[in-house]
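With one protein chain removed, the remaining protein chains of the complex are shown where they sit.
For chain A:
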Amino acid sequence: MNLDPQGLFRDDSDSDDEFVQEKEKDTSKEMVVYLIDASPKMFDLVGNDEDKSQTYFHAAISSISQSLKTQIIGKSYDEVAICFFNTKEKKNLQDLNGVFVFNVNDREYLDQPTAKLIKEFSCIEGTFMSNIGSQYGIIPGSRENSLYSALWVAQALLRKGSPKYVSKRILIFTNEDNPFGNITGAAKTDMIRTTVQRAYDAQEMGILIEILPLSIPDEPFNVSHFYADLIGLEGDEVAQFLPSAVERLEDMTDQLTKRIFKKRIVRTISFSIAKSINIEVNTYALIRPALPGSVTWLDSVTNHSLKAERSFICADTGALVHEPPKRFHPYKNENVKFSLDELSEIKRISNGHLCLLGFKPLDLLKDYHNLKPSTFVFPTDETIIGSTQIFIALHRSMLQLKRFALAFYGGSANPRLVALVAQDEVISSSGQVEPPGMHMIYLPFSDDIRHVEELQTTADADVPHATDDQIKKASVLMKRMELKDFSVCQFANPALQRHYGILQALALGEDEMPDIKDETLPDEDGMARPTIVNALEDFKIAVYGENHDLEEVSSKKSSNTDASRKRKAVVEAAVESAANHDWADLADNGKLKDLTVPELKNYLTAHNIPVTGKKEALISRILTHLGR
């Protein structure tokens, strides 16, 4: 069964199962309720620049719609609900004021995201004021408490599904750090108490409440006013909670998007540093190739999905075999049989721990020491206290001494030598760029490395190398063609974008296929700048000589004539031998199948038709050509 028949996204190397499907430690399905504050304060402008400034509300909406788009691609089984509070209109099952659950047709409130939901949600801002409206929900003198109601609604939405199998979260987007600020006296304490109690109740049901504060430097978001109590932060945690204030709205959107997704731990593993020093670390998959969803086979008549049934048939007798317990490999003219237990025993060579072997200078980690995407390692004190301390000490030493750790990582599937490269934290204006921790790089074994360069070894020591002048010209070129602000992964994958663009258009029933820009093409205009053109030309003359193009043309001509002469001869021969048969007659009498493949190919070559494929394909091609 070919799941990706076009081979679209798999190169020659198909990734291990281990790397495509992450083994998730905790519950794999997730339910999220986005609670978005829609109070007038959210519609304040961020930043001072009048033309470019946008509202806080916009930042929240765009980061949510961005994450929905990611979600529909990657984790479409997760369920989401979108819920505004501090609204004029109300829409919720409990019929509470100031809470509006946003939804589209054919979808429950809490359900998988659909193409329609994403489309309508991303353009909600235009109609928000007229359809839903914004107003403060907590005002003095009234018993209304929109935050309480919102939590209630969210909690009710998350009632389905057992917390054992589903992880449930409520994400609150707000820029109001003190929602009960304008209330005083007993009413205030009462409201705070009931709201916090509501949150505790939700947490008791296994619902995680997180707050995504939108804050700017002028008005930092202070969690300790109210939200620390709500989400149950204590002592140190309040300080650790990092609503880093940002200058620009794009950065805010960026930061929100990063925080919307839950960190998923791939595995918790034991890292043995030396005899009897075993610390614990969590591993995370920060970089994994995104693949398009798998193909489901459908019945083209009913569009219902089909079930694939696999059966094993004995090649000798044709009898049906149940899943055969043994495997074999031919060796020395006989079949050596293995049981599945024996095979897994062979592969089990270590205990699944990460085992430190020693340290090496960073420059010994070569560019070709790579096989698959790296895994991020971060310490945890959850079961073994002191793990973080040892990890940080090693991390700092490795950074300072410029070394990487060599370790053996032996899962049952594919044990390997790995390099652990310490990465210091990198922070930019938009928040954390590189988290602190170590990256585990999977190293090849001797049999995985090919010495291709050596194929080109010539017996005479006569290989030209560049002269200093040529190198200098290349350096100039390099400076001219410097990519400004290049960052890894700034490009979207054009094939994937196209894939999902088409699916989205089809899902929404649109006729127009979207035109997706391929960002990966070189910048033609930039390349045409005279400085670059000149540098290129200089370099070209330096390495190729003045008359390179002319030489190319003439050499091409000669090789061309050679090849074309040969091809011509082949065609002539084919025409000649094809003339031996009366093709129309053969075709009419169904006698084409009596001819041999080379004979059929003669006809095809003579008429300049492709000659690939099986015999049936050749015959059908001939028939088509003859017009039958």
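Operating definition for what follows: a contact is a pair of C-beta atoms (placed from the backbone, for glycine too) under 8 Å apart; a residue touches a chain by one contact, two chains touch by 3 or more; residues count from 1.
To be clear about the criterion, contacts and distances are computed from a predicted model.
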item: Among "UDP-N-acetylglucosamine transferase subunit ALG14", "N-alpha-acetyltransferase 35, NatC auxiliary subunit isoform X1", "Heat shock 70 kDa protein 14" or "ATP-dependent DNA helicase 2 subunit KU80", UniProt-listed name of the chain not shown; value: "ATP-dependent DNA helicase 2 subunit KU80"
item: Sole residue of A:Ala495, A:Val571, A:Ala587 or A:Leu623 that reaches the chain not shown, by the stated touch rule; value: A:Ala495
item: Residue among A:Asn105, A:Ser130, A:Ser305 or A:Asn580 touching the omitted chain; value: A:Ser305
